[in-house]
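All protein chains of the complex are present and in place, except for one that has been dropped.
Letters A, B and C mark the chains in the order given here, with residues in each chain numbered from 1 onward.
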Amino acid sequence: MTNKIFTKEEWTKALQGLSDSYKVFVPVKDGDFHTFKPMNATKAPDFDFQNTRLSARSLVYPQAERMFEYSLDENDPEANIIKETPKDYSPQAIVGIRPCDAHGFKIVKPNFDNKEYRDPWWIQHFESTVLVGLGCNQPCSTCFCASVGGGPFNKDVLDVLIYDLGANFMVSGLTEKGEAFLSKAQGGKAADDAAVKQAEALATEAAKKVKADVPTDKLKDKVINDLFAAPFWQDVGFACLNCGTCTYLCPTCWCFDIQDEVLGKQGDRIRNWDSCMFPLFTLHGSGHNPRDQKFQRVRQRFMHKLKYYVDKYQGGVQCSGCGRCVRYCPVNIDIRQVAELMNNY
Amino acid sequence: MLKGLLEHIGIEPGRLNFSWISSAEATKFVDVAQQVAASVKALGPARYLIKKRAEVA
Amino acid sequence: MIEYTAIIRDTAKKLLKDGKVDVFIGYKKGTVPMMNEPVVISDPEKVDTLHWDSLCGLNLCNYLTKRKDKIGIIANGCNSRNIVTHILENQISREQLYIVGIPCTGVIDHRAVLRAVGNKEVLDVQEQGDKFTVSGNGFSETFDKAKFLRTNCAVCTHRNPVIYDEMVASPVKEQEGVDPFEDVKKIEAMDPEKKWGFFTKMIERCLRCYACRNSCPLCYCPTCFVDESKPQWVGKSIDPTDTMTFHIMRAYHCAGRCTDCGACERVCPVGIPMRQFTKKLNKDALEYFSWEAGLNPDARPPLDVYKPDDYNDFVK
């Protein structure tokens, strides 16, 4: 494992250099919040943030992605034959991703990549991505990564981990992919023991700060139908607007819709993020809707994250504890409280 | 109000036109159609709110 | 306005106990600073959940649509105007409602507060009269509420409810001399290219999560035009033209109905000021038809009725 020290200016420079070999995405301040944008000379990366408003999920799994294309031109001998759209899978790096968001990729992986079916787009985007994480020195009060198998300096899914030591960054290569990335970074010097100690202390300190202790331990022992029939769902769902904020901001939501779009004789098949909060999500052609009521959709979201996923994959809950849905739910429906209700039911 | 809104977001005045024409008012229809065609031609091809191939990844 | 909380609780308790209402709709204190959660209460013993402060910025009228029971609800100026609109549009009947009026001094713009503290995490907000104190790790600052009002509240001229059964306090003085359309006029002065550029940039970040639509009490259609598939009016990706079409159409469906309550902007996860669309319509409704939505339960909205003297200069 390589540990290198960069001053913050050096690191920005190094990232500029790395842009020759990788598409480098960095957090950039964009109005009131931070967003991942491709590294460029005009706008400097800003690593002083709590978390990006949107998770980095769209860099591996875009909100709207062309799957196939086809011609509808009768004169085209290949008319109506659906073909794969060529894609660019050159290496990319997400620099500054928080460990919770990286953990999100691990959570969704069995959905996109399992022994029965492999989603070619997600897999190829994911495999071409280097995850360069930034540890959280100051976790938010709404963070609960530690309750769901992560932590503010969790190395689990990261290829590289950055420790913010104040004036300097200590950058650690964690995987082969990460070491390769780091080896191409110009500048910096080997970290001495003092720096490593300081970094470790930061991680220990941060771990203590993640206060929210969200109980999920008993979820796996519950019976699906018992939780499903629990009396609290109407109350939990009352305020819900059925907007897509929680699901679109979530690093672990994966649902999508498939739509055909035609312009003249050119057709595209596109997949778009979808949300279980929308009534249309489950509306049958016949007009029947198994989840036509708001509370049913709210129940679906929480049951999926905190029970169905738990039973299906037996690897914890489908939540990385990033706290976005807690902070940005327009009506303050709080997954931490729902987890408690479910866990203690 | 639709005209007001569309012009407010940048659709040029003259692209959206309204008229009351009775089925008996043939000449008025011709006049209005010519006026509309002329005003739209003068503006040139529309630039905004035109769906092209979806801009997606 | 936090002092209204106790009165709201008492009133709700009485209404529920006396059987005047089946349920009471209000807010409960949020789990996160500056966020509150709409709540419905049917048990008079649970009224202590109810809460009101200067951060209750949604529109509770949204929760009334097509309900069948008798409902107690709190309403400030804009919320009450939406209730009037709901009654006019047959989404709820006046007889079902017991409206507890709130003389409103405006809602705090939580984004402006965050900006003022350098986007540091706010851990606590305490409201004291016309001031409030926000604190977090290593900071604590006190602000004048008047300087941190949401932009719609800052120019609001209907702070008192227009319809109510009782008030939690005496009416507040309405603001005078404010120009609600200053920003609209600025855009009106631009040339088409600038206007298009302004609005394109404004909605660039839209996720199509539809929080703006769903938080709006006017948007109660069983199937929204964006969700129709036969025919499909608008594409579902985040293509900029489709996104713009959604915003234009959403706004236009609010023509002559919008009360500028600000819920749409409040809920947007990416902070789009989409009131710039509806405000233009509000301005035109006022100029062409002398109309402000939801002021009078007995007047039909201008786009509902034809009058011989309707503005029609745009007709060739």
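Keep this in mind: a residue touches a chain if its C-beta (ideal position, glycine included) is under 8 Å from a C-beta of that chain, and two chains touch if they have at least 3 such contacts.
Throughout what follows, contacts and distances are computed from a predicted model.
A.B. asks: Which of "Oxidoreductase NAD-binding domain protein", "Urea transport system permease protein", "ABC transporter family protein" or "Heme exporter protein A" is the UniProt protein name of the chain not shown?
C.D. replies: "Oxidoreductase NAD-binding domain protein"
A.B. asks: Please identify which of the visible chains the hidden chain touches across the whole complex.
C.D. replies: It touches the following shown chains in the full complex: A, C.
A.B. asks: Considering the complete complex, identify which of A:D30, A:D46, A:D257 or A:E340 is in touch with the unshown chain.
C.D. replies: A:D257
A.B. asks: Looking at A:Y70, A:F153 or A:F169, which makes contact with the chain not pictured?
C.D. replies: Considering all chains, including the one not shown, the answer is A:Y70.
A.B. asks: Would you mind spotting which of A:E127, A:E200, A:D213 or A:D235 touches the chain that isn't drawn?
C.D. replies: Counting the whole complex, the residue in contact with the absent chain is A:E127.
A.B. asks: Quick one: say which of A:D30, A:D46 or A:D119 touches the chain that got left out.
C.D. replies: A:D119
A.B. asks: Residues of chain C in contact with the chain that isn't shown?
C.D. replies: Interface with the chain not displayed, on the chain C side: 229-230, 232.
A.B. asks: Considering the whole complex, not just the chains shown, which residues of chain A touch the missing one?
C.D. replies: 67-68, 70, 72, 79-82, 84, 111-112, 116-120, 123-124, 127-128, 224-225, 228, 254-260, 262, 267, 271, 274, 276, 281-286, 288, 290-291, 296, 300, 303-304, 307-309, 311-312
Heads up, the rule we're going with is that only the chains that are shown with their structure count from here on.
A.B. asks: How many angstrom lie between the CA centroids of chain B and chain C, rounded to a whole number?
C.D. replies: So the centroids are 33 Å from each other.
A.B. asks: Residues of chain A touching 2+ other chains?
C.D. replies: 64, 261, 270
A.B. asks: Would you give the residues of chain C that are in contact with at least 2 other chains, written as numbers and ranges?
C.D. replies: Residues 235, 237-239 of chain C touch two or more partner chains.
A.B. asks: Which part of chain C faces chain B closely enough to touch in the complex?
C.D. replies: On the chain C side, the touching residues are 184, 187-188, 192-199, 235, 237-242, 244-245, 248, 251-252, 255-256, 277, 280-281, 284-285, 288, 303, 314-316.
A.B. asks: Under the definition above, what is the set of chain A residues touching chain C in their complex?
C.D. replies: 30-33, 35, 49-50, 53-54, 63-64, 138, 140-142, 238-239, 241-245, 248-249, 257, 259, 261, 270, 272, 275, 278-280, 326-334, 336-337
A.B. asks: State the interface residues of chain A toward chain B in the complex, per the touch definition above.
C.D. replies: 62, 64-66, 261, 263, 266, 268, 270
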